[in-house]
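All protein chains but one are shown at their positions in the complex.
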Amino acid sequence: MSHSNGKALRSVGTRPVRPDGIDKVTGRAVFSADFNLPDALSGAVLRSPFAHARILRMDTSKALALPGVKAVVTAGDLPTISDEQAQINDQPPDFRDLSANILARGKVLYEGHAIAAVAAVDTESAQRALQLIDVEYEVLPHVIDVQQAMEPDAPVLHENMITRGITPAPTRPSNIASRHEQIHGDVELGFSQADITVTEEFTTQPVHQAYIEPHACMARVASDGQTEIWCSSQGQFMVRAYCARLLAMPLSQIRVIPLEIGGGFGGKTTVYLEPLAVMLARKSGRPVKMEMSRADVFRATGPASGSYISMKIGARKDGTLVAAQGILCYQAGAFAGSPVRLGCMTAFAPYDIANVKMIGYDVVVNRAKSAAYRAPGAPMASFAAESLIDMLALRLDMDPIELRIKNAAREGTRTAYGPGFREIGYLETLEAARAHPHYSAPLGKNQGRGVASGFWFNIGGQSSAAITLNEDGTVMVATGNPDIGGSRASMALMAAEVLEIDVNLVRPQIVDTSSIAYSDLTGGSRVTFAVGMAVTQAATQLVAELKQRAAKLWDVPDGQVSWRDGCAIAIVDGSDECLSLAALAAQAGKTGGPVAAHVSLNAQGAGPGFGTHICDVEVDSDTGRVTVLRYTAVQDVGRAVHPSYVEGQLQGGAAQGIGWALNEAYLYDDNGALLNPGFLDYRIPVASDLPMIDTVLVEVPNPRHPFGVRGVGEVPIIPPLGAVANAVSRATAARHVDLPMSPPAVLKTMQRAARRRR
Amino acid sequence: MHYHAPTELAEVAALLASAKGQGRVMAGGTDLLARFASGMPRPDMLVDIKQVTELMVIEQHDNGSFTVGAGVSGAVIGEHAALCRVWPGVTEAMELIGSVQIQGRASLGGNLCNASPAADSVPALITAGAHCRILGGQGERQVPVADVIQSPGKTCLASDEFIVSFYLPPRPARSADAYLRLIPRSEMDIAVAGAAVNVTLDNEGVVVAASVALGAVSAVPFAVPGAAELLMGSRMEDDLMAQFKTVVSSSCRPINDKRGTIDYRNHVAGVLAVRAARIAGERAAWKEKA
Partner (left out) sequence: MKQHICTSINGEITEFLCDSSATLLQVLRDNLQLTGTKEGCGSGDCGACSVMFNDRLVCSCLVLAVEAQNSRIDTIEGMATGDKLHPLQQSFLEHAALQCGICTPGFLVAAKALLDTNPSPTETEVRFWIAGNLCRCTGYDSIVRAILDAAEKMRHAETGVAP
């Protein structure tokens, strides 16, 4: 089912102004905190001041007695979730954990862990009520660091946590939630064939998605239980499903109305406030609005996992990689579920290596439960792997791109995690990077150039789209996936392409959970691919229906009608006849009524994505401060539907990766309390930190999508960690293995290397 | 919290004296409001001084000295060409504080009275030999900037006192100052360490007057007379500057905190002081040519 079939594309690949653009440059767009209802109460959350403590006693009566306070909820108000109800289709999350994350049960597991929520007539009363909740804690020893959490004498977060994935099962509880093993070939044999091995240990810190919009929501519950939730999230159907499971409600009783989302990057793929707002609204009988402060966002919402990684690669003298192995320990936060398995799978995916063994540990610590962050699990593992590749290139005195080309995965390569690659464009990204003027530009003193690659699976998934033809021939495209970075524009372009009409005649809409069939959430680089496939199929169905309607009007067989330039055409009684979309719409009443098409599918055939980045840095040799001088991101994007927004994904991902590499980190005091829950000391890149980020879109079409689309959003955050680290390492002639490479850390590594050289 | 926005100097002191509980002066409010937002209790009375003319003007006097109102914003300071020419270090230090948005509000008086060890403008004001004109119920007094901050968050001001203006003395030809700080990013951070140097050169390019002050490497910003003395009579030769760096680093008494370690701060203060001295020297020499 390819619409390209030799015909030049008219809409796909163009750069129209996005349909929601005007609202977003004029301040009209309604984001989560912008939505208000008359009579709404203000909700607030009481959070734990301790990293690890038992709740001995909690008394909310004084809070409830405060004038203006209308409702208080605690964990006791949440239904108990049975083992059978713990998961949906055996997929994470574990709803018992999610429930305990939303309101702590018995124990608080991190500073900022929610323990109660109140609703009052205004924010001041709500805040005062929180202070009146009397809580008695027994403070317990805590553990923040992943390696310390794995020690046998570490404080245990969950007394019933027995490590999964080990036979025989351990008899004692620990903080290791699970062990994951991935074996490909014979790694011992592989290393015995190696002429050279490179071994190193790496650490990375948890980093926050740092979307600029804090979490917020509004909930309203009618006396019959019908519930409405207005919020921004990465999936209105996710919010509905999670709230229903957490609150033991039927899905039909909940309608989630998606508001504009101010950034997510994976961090809004779960719920924090919504179930609390529903419970408070239910108890009070009034709408309840809840907003997190920025400090709440940092303390209580998901960072990406921090990690400790030990890795080794082996190669022949000519650079051929023969073996790789790694032990990856990822911080899950307070509850199990880090993406360590994805780290194991992605680290060496760009390379054709016969023998790979990866072991992953999912480890709980007293920090906020980790959440997805763009290519979950991949950047830290890739940082380790790409650093080793760079070290190998230096040892062999080989060009780092040549070394990668020599070992690059191609069509037919069996991946270390199992399946074989079909059409992929990794080699093309390497060749484009090598040919880019950036790669041969001269470097000055204290400057270095780093290269790194990255891989992400990309996914499809369940998706729905509805297309309706308006009476005047304009077209509505409704989907159930929030638009985080311009996906409305992509949906409109794909529909316009199939209908062969001007994209401005197509109005895309993101609709609520009662207005379209289920869709998986926006994430994993799936929307343009999978929802785009639903839109394309719906548009194709609409064209088929319109051809039938035209045939009816002309009284000719269906097969005699074709579709061109937004019109049904046919030779009728020897003369060329044409019916425009508008003409067909106007006469729809005569031909069978309104014209519409709805497609729900589970998209298969997502095409893997690869990127290669080049980074130049200059290091101040007296202070260790790193300046990024030049940056180029090359990626196989399959087909860029709206190239500006594809480039934007590459640039944004690169900037996030640069922040991860250089300055972003959580800082804790001795009691496990977060010291930097704000943008002042949680240092995401600002405009003056970055150069222009050049992009090269390599287009190796994915044959399993009508327009050749591959997901593009995840890949660009993977290579920067390695690219920046390799650049800094080359600039300083010292290997930097710990992130972030903050000025003191870089200086220390440089001084240590200088002492060693002496 | 009662809010007042008096228009006369005399009203400010009277209001502060009349405050039941805690009274506080607000200029730009960039530190104060951020702290309210983080949960710090609000004072009982807030006195907004931005309607008082004397606090909001920059005056250049015939002898070359300047008076800068305590409430003048960084943006206005940065737009004052004469002040920037004569005191490039003081003005660049003020302009380094926060974003353009912060610059639209933040003031020298606020930066000093916030009494942060890392206040960017304070080391530069110390090396400039700036004095504060302080007014209160007991009358008026002049206090060197170097003596205002007593400990983190605490100044020498009595509860009914406030700073009216800063006095920057006249200076000889071939004088210039410079301020440098280290932050991890290029903007928006609090200084990990900061160094200000003010020098005067003679016709031969030899340093005849110098002062050096540091920020973020001690409980309060402070002058380093020993380092300044080293510069006297020199042309900032490389071997001398190595010694200068050591003196600066060894004068630091920093703490380990979320923004830096003791070792790193000691080291970087020395690096920055050397660089700032060289910039100040170049500026002074350049003024000689101009």
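Think of it as A and B in the order they're written, each chain with its own count starting at 1.
One rule holds for everything that comes next: a contact is a pair of C-beta atoms (placed from the backbone, for glycine too) under 8 Å apart; a residue touches a chain by one contact, two chains touch by 3 or more.
Here the structure is a predicted model, which is why all the values come from computation and not from measurement.
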Absent-chain contact - pick from A:L388, A:A654, A:V698 or A:V746: A:A654
Touch with the omitted chain, as defined above, among A:L78, A:L98 or A:A210: A:A210
Touching residue (missing chain; options B:V12, B:L46, B:I163 or B:C252): B:L46
Residue among B:L33, B:A82 or B:A158 that touches the chain left out of view: B:L33
Residue, one of A:Q253, A:S310 or A:S644, that touches the chain absent here: A:S644
Residues of chain B in contact with the chain not shown: 1-3, 5, 26, 28-30, 33-34, 36-38, 42, 46, 48, 50, 73, 75, 98-102, 104-105, 186-188
Residues belonging to chain A that touch the chain removed from view: 15, 17-18, 20-22, 24-31, 33-34, 36, 209-214, 260-265, 293-294, 484-486, 642, 644-645, 647-648, 651-656, 678-680, 684-688, 690, 692-693
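Here is the rule we use: only the chains that are shown with their structure count from here on.
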Geometric centre distance via CA averages, chain B-chain A, whole Å: 44
Chain A residues touching chain B - in the complex, by the definition given at the top: 295, 622-623, 625, 627, 662-663, 667, 675-676, 678-681, 683, 685-686, 688-689, 742-744, 747
Interface residues, chain B side, partner chain A - complex: 38, 182, 184-190, 192, 258-261, 264, 267-268, 271
